[in-house]
Structures are given as C-alpha cells and as structure tokens.
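First the structure, then my questions, so here it is.
Apart from one protein chain that is not included, each protein chain of the complex appears where it belongs.
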Amino acid sequence: MRYRWHIGSLAWLVHRITGVLLALYLIAHIFVLSHLKDPSSYNQIMNMMKNPVIKIGELMLFAVVLIHVFAGIRITMLEIGFSTKYHKQMAYFSAFAVCLIWLIGAFYFLKEVF
Amino acid sequence: MWSWLFHRITGVILVAGLLYHFIFMHFMGHDNYSYEAVAQRLKEPSWQFFNIIFLLSALYHGFYGLNGLVSEYIKGNYWKRFMKYVVFIIPIVLAFFGMKIVIF
Partner (left out) sequence: MSKFYTFRIKRYLPDQNPPTRWDEFRIKLNSMERVLDGLVKIKENIDGTLTFRKSCAHGVCGSCAMNINGKNRLACQTLVKDLPEIIEIEPLPSLPVIKDLVVDMTLFFEKNDKVLPYLINDEPPPERERIQSPEEQHRILESITCIMCGSCTTSCPVFWADKQYLGPSALLKSYRFLFDTRDRATEERLQAITGEHGVWRCHSIFNCVEVCPKEIDITNHILKLKRLAVKKGFRGGER
C-alpha cells in the first residue's frame, strides 16, 4: 500500500522514530552513568567522549533531541488550543528552528574539541 | 486520562530540564562536568531535587510513549501483555539505578 505523505504525517513519523531512539538511549544513559562511582572510571569515560567519532554521535543525538522536542512543542500547542489551521506552518517553523538551534549548538560542541 | 495528561506535563518539564542539562553539561566548558564538579553538585539538595524530578519525568515520558507503541503495534494478547509488563518494569529498575547515583 502506498500512501501520500504530507508535512503532518511526516512530523508524526519523525516524532515517533526519534521518541523510540531517545527511550533506548535513556536506558543506556542511566545504566552507564549509574556504574561510574569512582573518579578513574568516570574520567576514563569522559576521555573517551573526546573521540571525534563519539562527538559526531553526540551531535546526532543532539539533533534527535531537538527534533523530538520541537515536534512535541507543536503537538502540545495544538492540544492546548492553538488553531489547527496553522499546523503546517508550525511544522515548517519547527523544522527551521531545529536547524538553527542545531547549528548554534554544534558550534559550541565543536569548540570544546578544538 | 491522568496518565495521558501527565505525559504532557512531564514533556513540558523535560523541555525546561533539557535546556538546563545541555547548557550545563555541554556549553559551559569542561570544568562543569569533571568528576569533582559533578560529585560536588550532587551533594546539594536543590540539585538532588532537580535531578530526581528530571530522572523520573524522563523515565515516565519515555516509557509512556513506548507503552503507547505497544498498544498500537503489538498484536496478540499474550505477547502484548508481556510487553506491557516489560515497559512497566524497566523504568522502575532504571529509576532505582538512577536514584542510586543521585543519592550516594
């Protein structure tokens, strides 16, 4: 079955996929952090985080978080009574805001490395 | 209804919390997340409070979402009930692990 996509259903799909990714990441995040009880293991992990590959992973995670947050803000705004007439404009604006904030965030992320 | 409404409320809490979390952990330089700084912060009650709220909100929000996915996508009563238990128990276990680091 093929079905035509539009910005509303696309926003839903992206929201859903990023949500699952974040839930899975949350499990790993809490589990790993809960095992860092002494300074040496903590610093070991933190040094590992300086690896460029992991930095890129972090940036991607940042993008996933932003996308999920803005999709969530759009849905919440609609639910508390913002007019559904503008839902498409809201989705486009969210996409723009995600790009902008991601670029600004990426700048700060990379400043740490260099 | 309450569970759904709470999903939205925790969502709003998370947006505020994430803002704080990201600024502190990533944008303010290395000093903020060295082991000593983190351990120091975790001793303060206000930070403990923030972390616990943040942790529980994130767990609730995430696993309520997964619970919804189980409702929609998992077919078969037996399998569905099993997955419902899974998405109920995992956050409780994780909450225990998370609490353990917040309250040393």
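When the chains are written out, they are named A and B in that same order, and each has its own residue count from 1.
Everything below uses one rule, namely that contacts are C-beta pairs under 8 Å (C-beta built on N, C-alpha and C of every residue); 3 or more make two chains touch, one makes a residue touch a chain.
It should be emphasised that the depicted structure is a prediction, and the values quoted were computed from it without experimental measurement.
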Next on the checklist: According to the contact rule at the top, which chains on display are touched by the left-out chain?
Outcome noted: A, B
Checklist outcome for this item: Even though one chain is not shown, subunit B touches it at residues 1-5, 67-68, 71-73
Next on the checklist: Give me the subunit A residues in contact with the hidden chain, please.
Outcome noted: 1-4, 6, 8-9, 12-13, 15-16, 75, 78-79, 81, 84-85, 87
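Going forward, only the chains that are shown with their structure count from here on.
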Next on the checklist: Can you work out the whole-Å distance between the CA centroids of subunit A and subunit B?
Outcome noted: 15
Checklist outcome for this item: Touching subunit A in the complex, subunit B uses residues 8, 11-12, 14-15, 18, 22, 26-27, 29-30, 33-36, 38, 55, 58-59, 62-63, 65-66, 69, 90, 94, 97-98, 100-101
Checklist outcome for this item: Listed in rising order, the residues of subunit A that touch subunit B in the complex are 16, 19-20, 22-23, 26-27, 30-31, 33-34, 36-37, 39, 42-43, 46, 62, 65, 69, 72-73, 76, 79, 105, 108-109, 112
